[in-house]
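Only a single protein chain was left out; the remaining protein chains are all shown in position.
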Amino acid sequence: MDQSYSATAGFITTDGGVVGQVDAARVPRYTEPGTFARLPRFDQVDAADVNILGIPFDTGVSYRPGARFGPAHIRASSKLLRPYNPAMDVSPFATQQVVDRGDLAVNPFDIEEAISTIDTSVTALGEDGASPLILGGDHTIALPMLRAMRKLHGQPIAVLHFDAHLDTWDTYFGAPYTHGTPFRRASEEGLIDLERSLHIGIRGPLYSRHDLEDDSRLGFSIIRTDDYEVDGTRSIIERMRRRLAGGPVYVSVDIDVLDPAHAPGTGTPEAGGLTSRELLHTLRALAGLQVVGADIVEVSPSYDHAEITGIAAAHVAYELLSVLAANR
Amino acid sequence: MDQSYSATAGFITTDGGVVGQVDAARVPRYTEPGTFARLPRFDQVDAADVNILGIPFDTGVSYRPGARFGPAHIRASSKLLRPYNPAMDVSPFATQQVVDRGDLAVNPFDIEEAISTIDTSVTALGEDGASPLILGGDHTIALPMLRAMRKLHGQPIAVLHFDAHLDTWDTYFGAPYTHGTPFRRASEEGLIDLERSLHIGIRGPLYSRHDLEDDSRLGFSIIRTDDYEVDGTRSIIERMRRRLAGGPVYVSVDIDVLDPAHAPGTGTPEAGGLTSRELLHTLRALAGLQVVGADIVEVSPSYDHAEITGIAAAHVAYELLSVLAANR
Amino acid sequence: MDQSYSATAGFITTDGGVVGQVDAARVPRYTEPGTFARLPRFDQVDAADVNILGIPFDTGVSYRPGARFGPAHIRASSKLLRPYNPAMDVSPFATQQVVDRGDLAVNPFDIEEAISTIDTSVTALGEDGASPLILGGDHTIALPMLRAMRKLHGQPIAVLHFDAHLDTWDTYFGAPYTHGTPFRRASEEGLIDLERSLHIGIRGPLYSRHDLEDDSRLGFSIIRTDDYEVDGTRSIIERMRRRLAGGPVYVSVDIDVLDPAHAPGTGTPEAGGLTSRELLHTLRALAGLQVVGADIVEVSPSYDHAEITGIAAAHVAYELLSVLAANR
Amino acid sequence: MDQSYSATAGFITTDGGVVGQVDAARVPRYTEPGTFARLPRFDQVDAADVNILGIPFDTGVSYRPGARFGPAHIRASSKLLRPYNPAMDVSPFATQQVVDRGDLAVNPFDIEEAISTIDTSVTALGEDGASPLILGGDHTIALPMLRAMRKLHGQPIAVLHFDAHLDTWDTYFGAPYTHGTPFRRASEEGLIDLERSLHIGIRGPLYSRHDLEDDSRLGFSIIRTDDYEVDGTRSIIERMRRRLAGGPVYVSVDIDVLDPAHAPGTGTPEAGGLTSRELLHTLRALAGLQVVGADIVEVSPSYDHAEITGIAAAHVAYELLSVLAANR
Amino acid sequence: MDQSYSATAGFITTDGGVVGQVDAARVPRYTEPGTFARLPRFDQVDAADVNILGIPFDTGVSYRPGARFGPAHIRASSKLLRPYNPAMDVSPFATQQVVDRGDLAVNPFDIEEAISTIDTSVTALGEDGASPLILGGDHTIALPMLRAMRKLHGQPIAVLHFDAHLDTWDTYFGAPYTHGTPFRRASEEGLIDLERSLHIGIRGPLYSRHDLEDDSRLGFSIIRTDDYEVDGTRSIIERMRRRLAGGPVYVSVDIDVLDPAHAPGTGTPEAGGLTSRELLHTLRALAGLQVVGADIVEVSPSYDHAEITGIAAAHVAYELLSVLAANR
Partner (left out) sequence: MDQSYSATAGFITTDGGVVGQVDAARVPRYTEPGTFARLPRFDQVDAADVNILGIPFDTGVSYRPGARFGPAHIRASSKLLRPYNPAMDVSPFATQQVVDRGDLAVNPFDIEEAISTIDTSVTALGEDGASPLILGGDHTIALPMLRAMRKLHGQPIAVLHFDAHLDTWDTYFGAPYTHGTPFRRASEEGLIDLERSLHIGIRGPLYSRHDLEDDSRLGFSIIRTDDYEVDGTRSIIERMRRRLAGGPVYVSVDIDVLDPAHAPGTGTPEAGGLTSRELLHTLRALAGLQVVGADIVEVSPSYDHAEITGIAAAHVAYELLSVLAANR
């Protein structure tokens, strides 16, 4: 019975003892191991360099809900990922121990309790130095992630934020903690590096011109989606690397940075977005920057089709893991 | 009970008395006001600068029907639009009074009666100088729209036509008025400016080489989708502005100008189309040209998924409204 | 332009002045009036006998969210309803003034505030004696509905509850107000008639045998789905009428009382449910009982297909309106 | 290359020379022969007893269009049909020559021309005595079918009409020929037997009580869907056989007679319908009655899922073919 | 971090040490534990009474493939199952240790090797007396299951087979081992009890009258779907219990026994099937019979919608687990 999914026998293991994926030449990919990219669970290894953690929470959304099913969907969409990344010439599951920690249990009925649970749990999880890669969940979770990062790294963190939206709004219906407000709260709380934070992929209508003024004051510069159309990817990568250099970087990827064609399964879609090729290409250029953690949020499976969105999100995670591996 | 959707209390109103959208910070976006972009109905304001009007008619289609449900779908897909357009630095709902006039009741069983109803109604609607923004419906409606425009403006109108197809064919099964023939009829009737009309986004197979010869004779020049691939958006915008300058312009956007990835919900899809980003970028470049009316047609919701097509169409409408606002 | 949707000209009006639906022989059904069954808005009539009100709230759900889009979906699915109900020989839109009040704006980020808004608004709305017919939204809203009913009618109300689930559980993650707990709270608060309340359609696994004991103590008797299989509809109708006779009845229909084949678009589906025919047949048998209000909840459109669920919900509303009409 | 689909080599042929289906034990079912149930085309046999003919016409619909794609969809959904019907102990493809005549080309832009084409073509096709089995298309086509039947059989025909709706309405927007009016026109034209015609499956709201009076005067009696719930299938079969005995019968099956759960892919769905089991069971009881032709209409594929509706329609056709075979 | 999914801390555990589901009052149901009904993996308990095992194999299918994704889909659809079954008054996860053994790795490119892997693995798994509950996969797997059952129980086994199809055909394209032939092979190999085996739910066309004769000779009697329509569930249950009494019973549930409305996500759907209510009701009546193992097969997720089919399959599994519990 060692074919059954929990058997460590199926994993590819390096000489150095790193436990990788279940071997696809022996165990078909549709065979359930349940984990991201068929990687080991945390109880199947001794220690982790990167913790993949799902946070199935979507009570902070203002429009289409459903991102609570995001972690399960991204995992299901990640089964085709293979161990070697030729675009970066790295093997992200062989040179660092990546584990799937499963999902965090957070209260859907109390946003503040949820934020507190995330902050506490992620902080605890990072105390041994492992990097978090979060599968959301809505964007509310970026706030407790940044609280944890701030504590773990002892300094404000540069935020690289891929999104159609600024997410630096103030309140909705009086609520300060929602998926549209995490970076305003984070800036107010001193969690982010005001000189080095950056949005990429902004597009679509805003509430007013003041949104942009506020956003700038809160520490962000902006690369718009239109800049890809006009300037091309190479120029954007240069601007991005210049802005982020010189300290720790947290990467937050709202999947709605992609065009609805590339990511229908999300909560607040905006036409005119990035292609998945542009996004993956841009992410690879993070190699060499000091990435300390990341999240992929706002995947809402009931609006997805044939895992288009889930696969894009899984590839985003894969490139981020490759960046972490390249930096080791 | 003033939270319920008809209450004007929820609208954002300018000092000048322009009634804008229902305020999303007080009334959640999924709360039904039913109108495009949650704008006021015509009975909720005193006068209008722009009339949004649905024309749920699809009896002119030759392949997949369903565009009769297009107006409702575009409205449902427009709820995330916000009041400020940073790409053009305009507030399209604040500097002009935009209203949703609802849908025109047109006879699905008699194409000629339908055309007559549209012509008469749109002409009447424009007599006070307000611009029409039409939510189709199939492309047949462009003919009565141009009849009305011709009458209202007293001269032939330049047509800027975004489409995969020429729509200058002659007849199908003997029928002169269909979604494939409006611009031939319009040209024959002297409605369009033969020196300034333009197709953008043409691609895919034709019936014969004569189609191109006829089309040219009928007054159109052509920018192909492939020109975006080869020449880039900037060059296209220049050609477009040169062609359209010097008089009134009617903009007709068949959503199938987009690639099926960006607009699956349409009746005669062709591979190899524009991205929604290219289309929106091109539309913004109309600022300064004398746009007098516009339509967005061929949205067929039963083939859409997760409002991909509806959202693209809503954004097309938003950019067109912004162009109108920028020109005031 | 009086064809456009707000025009009262399109409505069928009785001699008695009751304003009915937009006339489908003159205005095609897919033409947008936006309202339930193409009925008038409240600002288009003088007074109402029945208020249809959407409550787009789903923060109380424990599994699949999305019922916040329920009211819009049920309205879109109601366009085929016609004015005469032959099964009951009543014309529900001609003998009573039914209006669509639109949606209530409720805060998605604060359950208790939402409950309070609903209670206050529905109470205010009922003060002139009109009956509420609510389009949910998740089942949390049954609690404020019963608070309002209790106040308006000055006595505990019999609850007729169609559902796969008891919804008399105590708490989830410590939260007292969720979609699984409204009837326990209502019973504790003295809102319901402990001798006359009834669940119909219960099936599927429970947490423990105590659930049944608690439920009984809280005032409910139970007709299981299996009773339809074993005893037939006629017998169930007799039991139902016997239990409910003798006072005001509030009808709460969770659409998951239907089998997932008949209602895929819901949040916590259970196999083995009612057919839509059984449900509609049962509802008609309420004629003669003192129905004072009703809700239809847990329609989650992103899981629906081709409006199967929305149409079932619209027909449920239609039968309930017919019961109200029959009782006048 | 005789495996390719046109090869007669793949067909099962009886001793009597009847050419049946392509043999599923040698040619996989998903292999394209393109025809209904993988039966021969008319050019592959000498003569036909039953002509299957598609009529892809849907310009008569008042709500969701798309039935123009019905014939292709029903064919695609018919590939699992096998040659022996155990419920009736007949082999419908062995004791009569059934052929697929393909689709009739009818003008979508002119309803009266379309009706004329159908009438002429079906009359011509029946002159050698073969029975027509029509795959629609919308219900408008029942009128020219009955005109042809009347001519071919020299007498008024009893109509057995399965539908949620009466289809004896008068006009929509002034149009006399639509999918809601064929049986009124047919009755007015003297095409149907006023003593022996019958609707089965009627349910849902009507326009007024007069609809029922008119319908009765036009020659129909009614078995409601609710009668299945209350009386059971056996009783209904008896009533049906009694009503239809004594002369030629034309069977017209609007797929919306089924509940939306069993037939989501249709144009005017009504909750509370028949199950496919009830419908098939009822159809089998036609054996022995003088069935002279039949249609299956209103299958609208863009609203179907996983061929639920298409498979039901294909089985309806199969049972009708079996009835024809049983009667030989 | 003990909220993450592998933590045993989340499980409900009885005094007797049986480890049940993750507690839904503390860990939201959409939180990933990945296992069937959120039950423990085999490495989280000491021993098992029932092994749930996925067999993701679909190379034996003759029409729509995809059942290789069946086990993952049934698990995803099982998250709402709760611990107490009121219809049988048993707690299936408390009185026996049920574990999810994950999926078996079987070769998709070699049917005979796959059959051998299944036989060997299931036999090994049953040697300590635990019962298997298999999540398929296509129906080919019933053959190696019966080989294993025969060996483990030392006698031929009665087969209770729910299916639209007989599955006692001989070969397709010369292949003896496919999803249409397992019970013929099993009968030929002496694995099944020829006096006590039974099909339930048979319907639709066959290849010829000989299919029935062969089937009877191979040891089966038949209850048709139509018997439910004509005789009712009670009568069927009596016939079933009479046929199966007196020895070990293996239950094989092809999900296509359900109507396509109730199970669109399957490979060879036939109209006119059972409702999920009928199937679950029938399964519960197995309590008291000597059930030794079971499978649920032919769930093909890419054809499912909103987990209609997956939920039905999960409930089938739940009732079978309850039968096993009731028999202890």
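By written order: A, B, C, D and E. Residues from 1 in each chain.
Here is the rule we use: a residue touches a chain if its C-beta (ideal position, glycine included) is under 8 Å from a C-beta of that chain, and two chains touch if they have at least 3 such contacts.
Keep in mind that this is a model prediction, so the values were computed, not measured.
J.: What shown chains does the left-out chain touch?
T.: When the full complex is considered, the omitted chain touches A, B, D, E.
J.: Among D:Ile12, D:Val27 or D:Ile236, single out the residue that touches the unshown chain.
T.: D:Val27
J.: Of A:Leu135, A:Leu152, A:Ala175 or A:Ala312, which sits in contact with the chain we cannot see?
T.: Here the residue in touch with the unshown chain is A:Ala312.
J.: Going by the contact rule already stated, which one of A:Ile52, A:Leu81 or A:Ala175 would touch the omitted chain in the full complex?
T.: Reading the full complex, the residue touching the unseen chain is A:Leu81.
J.: Name, in rising order, the residues on chain A that touch the hidden chain in the full complex.
T.: Counting only chain A, the missing chain is touched by 24-26, 28-30, 79-87, 89, 91, 233-234, 259, 261-262, 275-278, 280-281, 305-308, 311-312, 314-315, 318.
J.: Across the whole complex, list the residues on chain E that are touched by the chain not included here.
T.: Spelled out for chain E, the touching residues are 58-62, 64-66, 68-69, 107-111, 172-175, 177-178, 302-303.
J.: Which residues does chain B use to touch the chain missing from this display?
T.: Counting only chain B, the missing chain is touched by 62-63, 171-173, 203-209, 211-212, 224-226, 228-230, 259-262, 264-265, 268-273, 275, 303-305.
FYI, only the chains that are shown with their structure count from here on.
J.: Shortest hop count from chain A to chain C along touching chains?
T.: The fewest steps needed to get from chain A to chain C is 1.
J.: Pick same or different for copies chain D and chain E, depending on whether their interface residues overlap by over half.
T.: Different; most numbers are used by only one of chain D and chain E.
J.: When the contacting C-beta pairs are counted for C-D and for B-D, which pair yields the higher total?
T.: Pair with more contacting C-beta pairs, C-D versus B-D: C-D.
J.: Just how far, in Å, is the C-alpha centre of chain B from the one of chain A?
T.: Roughly 37 Å, centre to centre.
J.: Which positions in chain B touch two or more other chains at once?
T.: In chain B, the residues touching two or more other chains are 26, 28, 30, 68-69, 108.
J.: Once the touch criterion is applied, which pairs of chains come out as touching?
T.: A-B, A-C, A-E, B-C, B-D, C-D, C-E, D-E
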